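Notes follow once the structure below has been shown.
With one protein chain withheld, the remaining protein chains of the complex are depicted in position.
We just call them A and B in the order they show up, numbering each chain from 1.
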Amino acid sequence: MSFLNLVEGPLFTFAAAVFVLGALWRLIGIIRIGRAKDISPPKASAAAGFIKGNLRHFFPRGIFAKRTMVHIIGGYGFHLGLFMLVFFGVYHIDFLNERILGFSWPALPRWAFLLTSAVAFSGLITLWVRRISDPVMQLISDKDDHIGSWLTFLVMLSGCFALEQAHDSLRGVHMLLVDIWLIYFPFSRLMHSFTFFLSRGQSGMTYGRKGKVR
Amino acid sequence: MHNQFYSLRNFLKLSVLMLMLAAFAAPVAAQSVRPPGNAVNLDDGIEDGPSNALGDVSDTEFWDNFRGGNPSELFAPAPEGQVMTTTGQQWRMIREKFIRKYLGWAPVIVIGLLAVFYLVRGPMKITAGRSGKTLPRFTLSARVAHWFMAGVFIILGLTGMIILLGRVVIAPYLGLEANSVLTSAAMQGHNLFGPIFIFALIWLFIKFVRGNFFQWIDLKWIFKLGGFFGGHVSSRQFNFGEKTWFWMVILGGIVISVTGVIMLFPGLVEDVRWLQLSTILHALGAVALIAVAFGHIYVGTIGMEGSIDSMLKGEVDENWAKEHHDLWYEEVTGKSAKEEETP
Partner (left out) sequence: MTSKTELAVDKFLEQTDSEVASFFEACVHCGMCAEACQFHLSTGDPKYTPIYKLRPMERAYKREKAPFSRLKKMLGLAPKPVTEKELIEWAPLVYDGCNMCKRCTLVCPMGIDIAGTIRKMRAGYAAAGLAPEEL
């Protein structure tokens, strides 16, 4: 079996299984703890608060937006960019179509794909250099933060390196990094891509019940 | 855009091939060459050229015409019989005999000099020791702009070096196949990060241009060789060395950006000589910046105690400020940099 077949075949299947099962296990583990009882009479709906909390925090607040502008732009650029690359890059759609889903959808044209990559890379680099150049960030960051950023960066970079599609080995390296990323994901802070809705939602519930979602 | 790029590459490859063929054929042609009837056709030119070149009629005119392609009409169809331009020859000479051969040594030499300097003079300490008190120097957004540029610069430097020197540095040791893989990867990376560099350059310029204009006081700095060989030098927020580095990055960066865009979108120019000039200027500018960047990194890290704080914390020690940017210290604090030298 060639290297490429390994990392796109059995190893990918294994990594994807770890990703799905691990992430589910962790999400269920968090939810299973259960919310503490709130004995005060509710002023408004907690469920609506869950949704409000989730929506509210997509938008920066005016008074703070200016101070955190670099972070907001970098963050949105990176996350939206990566989302577009993963789900609307033609290679990714083909891969998902052939390996997993069995259907496909329209892809970004090449120029848009490259432009999106540039935005996503810029965002990720901005977020990480901010992490290393600020005392607050240095204090609260741990190994996981750096490993997560770098693994994601390397996955993206190796993907970019393989763009000519002339060498199986480059595609193989990209896929190997994807596999490692998938396996690392559920055990790390990368999980924030799923846990964010629990966190926003539950604080929304608490405050929603009191009648004011923050 | 994509197609044009590839056709340019093919075009250059073909030029080289043709050049070699022509070189072989020329001496023979002087005696007994008849132009092949279908030599105007690019595809057939390769196969039929040399074999038919052994024909009977001498025709230097044909070969002159053959090589008479107009470099200024890169994408226009060539007139009958004109197949290639010859400016590529000079370009190739510069690239192979000068750039690829010597340019790569520039950063190596700089590193060597820095190592010698470090061994002989050692790092520049804060002579009064750290005071423990700090002054704000760069805002977070300025620091982010700096590291953003540094990151993009490093990625482009590494990939660019592979593209430029892979053939002479990597291929002989790891083999042609490995070099081909690395170059393909580096090429894609370089093309993608190139445009990001332009963005980084603008950002860096906006955040750092204040305080970086040259002033009279910089002359003193020059006469005292920046204090690297002893003596005290005065300076405001940025000293002459820093200002020079800033403007090198900005101006060199503009050259690299413009030539890079031309190479990325060759359709922007009509004349192939612009492209050839671009590759040369691009390499010269980039290697010069890389070489000096090592000096910058040296002073920013192990070369000078306390410098890196300004980029990692945004604050510098007061004694660092007094010793390296005394006038700035006085401007910011309103105190004299001479008094209270107690650590």
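The criterion applied here is as follows: contacts are C-beta pairs under 8 Å (C-beta built on N, C-alpha and C of every residue); 3 or more make two chains touch, one makes a residue touch a chain.
Everything numeric in this text was worked out from a predicted model, so none of it was measured.
Counted over the whole complex, the shown chains touched by the missing one are A. When the full complex is taken into account, the listed residue touching the unshown chain is A:T68, out of A:N5, A:T68 or A:S169.
Across the entire complex, the residue among A:I51, A:M137, A:A166 or A:I180 in touch with the chain not shown is A:M137.
Residues of subunit A that touch the chain left out of view are 22, 25-26, 28-36, 53-54, 56-57, 60-61, 64, 67-68, 71, 75, 131, 134-142, 145, 186-187, 189, 191-192, 195-196, 198-207, 214.
We adopt the following convention: only the chains that are shown with their structure count from here on.
With centres taken as mean Cα positions, subunit B sits 35 Å from subunit A. Here subunit B touches subunit A in the complex through residues 1-2, 140-141, 143-144, 146-148, 150-152, 155, 180-181, 184-189, 192-193, 195-196, 199, 311-314, going by the rule given at the top. Remark: subunit A residues 69-70, 110-111, 114, 117-118, 121-122, 125-126, 128-130, 132-135, 138, 157, 160-164, 166-167, 169-170 touch subunit B in the complex.
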